[in-house]
Structures are given as C-alpha cells and as structure tokens.
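All protein chains but one are shown at their positions in the complex.
Right after this comes chain A.
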Amino acid sequence: MVVLDYGSGNLRSAVRAVERAGAAVTLTSDLDLAMEADGLLVPGVGAYAACMRGLRAIRGERVIARRLSGGRPVLGICVGMQILFERGIEHGVETEGCGEWPGVVERIQAPIVPHMGWNTVDVPVGTRLFAGIEDERFYFVHSYAVRDWTLVTNDRTPDSHQPRVTWAEHGGDRFVAAAENGPLSATQFHPEKSGDAGAALLRNWVNSLV
C-alpha cells in the first residue's frame, strides 16, 4: 500500500503503524504508485487550507477520486478524513475540499477545545474497521469536525456501500469519528497513535485490501 506524501502529517508514525499491521508500505507522492497500490492512506495534520493546498499541488485529489471510481480502497486519517468532505471552515475562512462526501468541517462546540485525548466511540452495526474493538478508546486531537452526516442513500444502495458512521461525543457536541462507505474509509482520530486498539483497526483495514 501507499501512504500519500503531500507534505502533511507525522508520516513516519503512519508508515510504521501500517507496517506493523502487516502491510508492505511505500511513502510517496508518485500518483502512478498511489493509483496502483492495493490501499491508499491519506494522512493529514494541521490546517485544512494548508492540507488542501498540499494535496492539490500533487493533484492528490484526482488520484483519490479515480481510485474511488474504480472501487479501490482509500483511508483518510484526521485532516486526511476532513478533506474528503465538501468544505472546511477554519477561523472564518472557507476552503473547498475533495467533496467525496457532502458535509462541512466546522469548529467543535464544546467548553474545552481542542478535543484532545482518548475517547470512546459509538460504533454502527456492520462495521468492518471496528470489528473486535468496538469498546476501545482511540486518540483524538482536533478542533474541527463533521457534525452532520448528510450522504443520501436509499434501500437500493448495495449493502457493501451503505455508509457505516461511527460517532464521538465531547463536551456535549457530537461528530463523526469514522466513516466506512464502500471503498472509502476514514477516521477523525489517529489509529497510528491509538496503541493496540489503533493497530487492530489498521489491521482490519489492511486485511480488507484485496
């Protein structure tokens, strides 16, 4: 698999964590390699606008879209998840995202922000990412989140593509902690920093790659 290098994130941790999950990993910004890989991991930390700039600079948003058109797995982590949505609003500045999912990334409404530390998650029926680790805590660190899941599906949507959305709560606010939707998966928390629980989640994802 490939960890996409577009100048964002603690890449070393991401690479080591998926290696530990049993994957052969290449860290690269080469789009052919990113396209050919069995799985593409999109990390991301810092500001939404900076991440999108970095991603667009290597045309990363195209390789994400093309992989998904072909049903090929992509996993976004932290801001790497947020940029999959339509747009992000930070400090009043609106930035267009990849738009693979509808929805907006906005500031968490809680007394203490950033949401920093190990939190429990509310896992949906049918999850593959959280199989066997439904009751674990995961490490979050973020001030912005997706507070409404608005993707339209109906009962003719194949079961494999029915979105499975995992939620987290902090200070009375509720937001998306993870989403699984056909080939596209993402976590707001950092599995690569979430100890054994995070390792198990990455293993679940790596094992799902054909």
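Keep in mind that, in the parts below, a contact is a pair of C-beta atoms (placed from the backbone, for glycine too) under 8 Å apart; a residue touches a chain by one contact, two chains touch by 3 or more; residues count from 1.
The criterion applied here is as follows: contacts and distances are computed from a predicted model.
This figure omits one chain of the complex; the name its UniProt record holds, of "Multiple sugar transport system permease protein", "Imidazole glycerol phosphate synthase subunit HisF", "Sensor histidine kinase inhibitor, KipI family" or "Lipoprotein with Yx(FWY)xxD motif", is "Imidazole glycerol phosphate synthase subunit HisF".
If you put the hidden chain back, the residue from A:M35, A:V141 or A:L209 that touches it is A:V141. Mapped onto chain A, the interface with the missing chain covers residues 10, 12-13, 16-17, 20, 45-47, 111-122, 137, 139, 141-143, 168-170, 190, 192-196, 198-199.
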